[in-house]
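Here we show just some of the chains, and they stay where they sit in the whole.
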Amino acid sequence: MTLLGFLDYAGVAVFAATGALSASRKQLDVIGFLFLAAVTGIGGGTLRDVVLGNLPVFWVRDPGYVLVCATVGILVFFTAHLVESRYRLLLWLDAIGLSAYCVMGAAKGFVATGSPTVAIVTGTLTAACGGILRDIIAGEPSVLLRPEIYVTAALAGACVFTAATVFGLALPVASVFGALTAFSIRGGALRFGWSFPAYNSRPGRAPEDVMK
Amino acid sequence: MTLLGFLDYAGVAVFAATGALSASRKQLDVIGFLFLAAVTGIGGGTLRDVVLGNLPVFWVRDPGYVLVCATVGILVFFTAHLVESRYRLLLWLDAIGLSAYCVMGAAKGFVATGSPTVAIVTGTLTAACGGILRDIIAGEPSVLLRPEIYVTAALAGACVFTAATVFGLALPVASVFGALTAFSIRGGALRFGWSFPAYNSRPGRAPEDVMK
């Protein structure tokens, strides 16, 4: 298996684990674990394949991805109670998934179009959308709206990977650079609470207070 | 019209009715009824066609499906107040839609790829996603997160249909077996409150309590 193939399966498996952890937090049954593991594991990649026109999507061409999600979902079902804080674990696994997916998304976008802009967008979009989709379906507070840096990490990883590829670095090297960049930024944000200084920020009022 | 074609229209019509009932609960206007009826009626099948690469999607090829949704939306607009509990009716119609869609999704997935795994996944995914989409757009509490069995019914129906097809049963027979399986399970869950025993289950804490 190539390094990119490994990153692909790893990203799917790790995102699947975050979906199953969400299912555990919502006390769903084992099939609910499988469902949320599958949706979260393959959601971002499905969006990526659809916008690029790579149809049928990757898990229809290779159902092995679905079996990976199912296995992970069952494993988490039987072990989630051993973890002290499932939400903290969810966020760290999400960080790993984000790192793998931003490289995979950028790689597929670049191969399909040759455009660095498209590569950066597909990398960022598909890395962030897996987690956003999970949070919407499971009714979790969205990881996008947390104060620490999130999308920035995916964007930085996609940019580093794309730049390295454009400058002619070998694919495995570019992949490692991209994934490490994303993980360092998101990991630092989780560990040290990194966030951007806001520019003249103020919270939105409730619509009822704005519209009379 | 073939039995599978009937199941298809029936699934769309019944899901459309649940969307319109959600619109009624949210006191939307008649066009809001049409919109939610259409999104819920054709949402799951749209997802199914997209991931399988059957493009343009079914209701673009045959706009009759959209007219079915519109008709159902208007009917519900003028009759929803006659129902004592719209939410209870919504859940039962959702159960019928789930049963029709899990067979349709599995059938289309199997025809497109010949893979039983893909058939089971497209059946389950598209049956469950119509209702999930409706609840997200209408701001209803997600049917996925209710305690009674939900995804399991779709999965069981898709498995029975796929197994029956693989073992060579005629399409109408396999369809009836699959749909009845799904409906019996979901209906039993609604009627008798069936749910899986949880394995070491505990609710998730709020993110604010986990992350200091």
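Points worth noting:
Labels A and B are assigned to the chains in the order they are written; within every chain, residues are numbered from 1.
Basically, a residue touches a chain if its C-beta (ideal position, glycine included) is under 8 Å from a C-beta of that chain, and two chains touch if they have at least 3 such contacts.
This one's a predicted model, so the numbers in the text were calculated from it and none came from an experiment.
Of the identical chains making up the complex, 2 are displayed, while the complete assembly in this file numbers 3 copies.
Going forward, only the chains that are shown with their structure count from here on.
For the copy pair chain A and chain B, the superposing rotation over Cα atoms measures out at 120 degrees to the nearest 5.
The mean-CA centres of chain A and chain B are about 27 angstrom from one another, to the nearest whole unit. Note for the complex: chain A touches chain B at residues 22, 24-32, 34-35, 38-39, 46, 50, 55-57, 59-60, 63, 66-67, 77-78, 80-81, 85-88, 91, 136-139, 141, 146. Residues 50-53, 55, 109, 112-113, 115, 117-118, 121-122, 124-125, 128, 132, 136, 141-142, 144-145, 147, 149-152, 155, 195-196, 198-205, 207, 210-211 of chain B touch chain A in their complex.
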